[in-house]
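One chain of protein is taken out of this complex; the other chains stay put.
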């Protein structure tokens, strides 16, 4: 496990739950104290502040990258060099160039590589995609994926150099890949139109953006991303087909409603903004966000020698689409997706 | 695994999923052909139509009972005799007498015993109970648990002798235990008032019932059960406390909505009545119904030598409450719960 | 208009809105100052603290009773004596005896009389009843009507002598009449089982009750009433038939959802408990609660010389059912409805 922050803990919680067979052995973190704490919390075999060491350790069968965006490339290159299977969190790169370098590295090293796009593994999403594949919705015309919340928890997200951008890169990567799955990955993304602005936060990067991706078959994949949303974490997808419609709400309205005066308050859900009044918790957060099904697919694929549902190639396509979105937000024109 | 029917498959699907460590080794079924097919489908080590043989087989570490209600007692007694840990599906017995015999058997044999009350393990429920325990709702005044669908899939359910009753025993056992968890198991159930009727189906047993269970602390646990409901499977719980409210919808409104003309139709969800128009699938059915978390708790408890959340004693209390409900439906009076 | 309190204002707002033709002419209130303020607020012709005077005034074509429960009988008798059409708010009487006296009075005086049961006039309810009448749900098996909120706004509600009881008389009158409409008024209510308790408030009367009304055709009308609910005003109805299901939510979940940090806060909705966090306002409260459609039916019926949908006889049946409910709560037995 590379990284010991927010997502590293989510991954560890998901892997070490429900009597799963796979175990994290050791953790790398820049700061030794963090690595140590993480190691203790999850009862790992060891920890280090040396990334190479963690990757090359003989007990490390698979490298799991949970580092900030600007560290993904380095970590993937090191894993490829070590000949170790590698799973990398989203977004793959800060841009398509980085993603392409990672893709090339794992391909030429011949190592298994999985793109940890959890929102393409939520149980709702998997079932919805199956319905679409069975033809229940006919030909897909339009999809909309929305991810919005009040803003990220760590400083580096707000720094374009570390993150590669704002809400577009952080949240748009999910939305774009969700749309690709619904529309069909065989359909090439052609061009992107995007509006982006910094409406609320004192940052350089955009905190709100809307984009349209036109695919070769005429379908449109819309993304709505924001760090300015109030009310919690809004995760909704919509699909329109000639024969039907799908609406998914993955977080704020899932059949769990609670009113409380606030007595005995505690953690409700990721990015929830309050702990009194009407609250909308989710049952098992990791599950609703797709982590268990994602790791199951990854390790099953690794064992069977097949490809996982979400590959580095997918991560690269996503980056290429987002590159076009960034361009479009500046040029105010539809920009071609360069693959 | 004893039984190869509907719930046996649900259990097997849940256990053999998500890279879990526990495995089913062999299956017993009355009909050898069914046992064989089940064995093949889940790639087990063996099958038999001899229950004792299955229980006593050296590879059998734990006995998992998925038989019709009238077979639970015999299977538990055999497991206790064999000194094997035993997990039994709901309801524990057809009545409190049977349940008490099972409880006594496992206690005197000193074997681990778990009551497979899955709906007390749904992720939503677990989180809701935690909120209640944290005091977010203050003192609990009333709970309502509702389970209703158009009627069961197998003939034996409709036969009082095999099942022990109709909707009350089949569905009421869930509702009563849900209420006990919310109100607090330390509060003794005192008396029950129940209305029951056979409104639609040509059966002896009741196909619809409403009951109120009064607990020692004044709280009321209401159950609503029906085999006459149209529209799918309605699983809803409500909790009222002095400081708050919880509403759970576990199946029909979980944030997944789909309209389809019916093209490419297929399985939507348990007891769903149609495959066109507006449909409300659930993401991962086994998960929403609590099976994975239930087995995790059971096997973790077994390994740690602790009690699971749901024990045979709980199953016995549930049966005692339902006995009072059956009596009340006839006497038209509040009937005491005899424990 | 007799009365100048909460419901009087709701009635006046509904009547003097949407360019309706009917006008309130004068108001009676026990306290002259209140009568005066009401008169000014709604620009009426006059006010008085003498009930007889208001009733007998030549401009008074119709008497509208919006007084506390213990005043209904006196006001109806006076109206009957004056030979004036009379509309009385719910509940008709504090008990069936009072209601019967009112019914007899208007019948022997031959005056038009309407029972202002607004929740049987909400647009949703009217459409739902129509669906039931068209047979969309087949034979009705069970209905549930629920009204629950944190407790009433005026002192007299809490005093059994003035009100005739607690949540049962205040809220149960709505629920019972809703069930009668769904099940069909031609089916006689036979007996009632009711649990009631004073769980939270320091009052004599019950603040929470659940009841079952059995009708001659075997259908069950369930009511759930509470002054202990947290989270706003919970108005929900459910209907189960052999061919279908109806779920109505009239107040807390009507397609209007709002999150606010609380900036610029103001009135959200009747009995709403907070003005920050997630709120669920209704669009046009009077409309959602049925007032406009109720008065339209009343005045149309009066002009056409027909009966309104809700008559004094209906009010009397409701009181008789609630009388049985009060008895049952004490006797802990099913009690017959005496008509």
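Labels for the chains are A, B and C, by order of writing; each one numbers its residues from 1.
The rule is short, and it goes like this: contacts are C-beta pairs under 8 Å (C-beta built on N, C-alpha and C of every residue); 3 or more make two chains touch, one makes a residue touch a chain.
All values reported here derive from a predicted model rather than from experimental measurement.
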Of the candidates C:31, C:136, C:154 or C:306, the residue in contact with the absent chain is C:136
By the document's definition of touch, the residue of A:240, A:258 or A:301 touching the omitted chain is A:240
Among A:16, A:36 or A:214, contact with the omitted chain is made only by A:214
Positions on chain C where the hidden chain makes contact: 17-22, 122-128, 131, 134-138, 243-250, 253-266, 281-284, 287-288, 292-293, 295-296, 299-300
Touch residues of chain B, complete complex, unshown partner: 230-232, 259-261, 273-274, 276-280
Note that chain A touches the absent chain at residues 141-142, 148, 193, 195, 197, 199-200, 208, 210, 212, 214, 218, 220, 222, 224, 226, 228-231, 240-245, 332-334
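One rule holds in what follows: only the chains that are shown with their structure count from here on.
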Which chain's C-alpha centroid is most distant from that of chain C? A
Approximate Å spacing (C-alpha centroids) for the pair chain A, chain C: 52
Whole-Å gap separating chain A and chain B, where each centre is the average of the chain's CA atoms: 36
Go ahead and note the Å separation of the Cα centroids belonging to chain B and chain C. 40
Please set out, as single numbers or ranges, the residues of chain A touching at least two other chains. 259-261
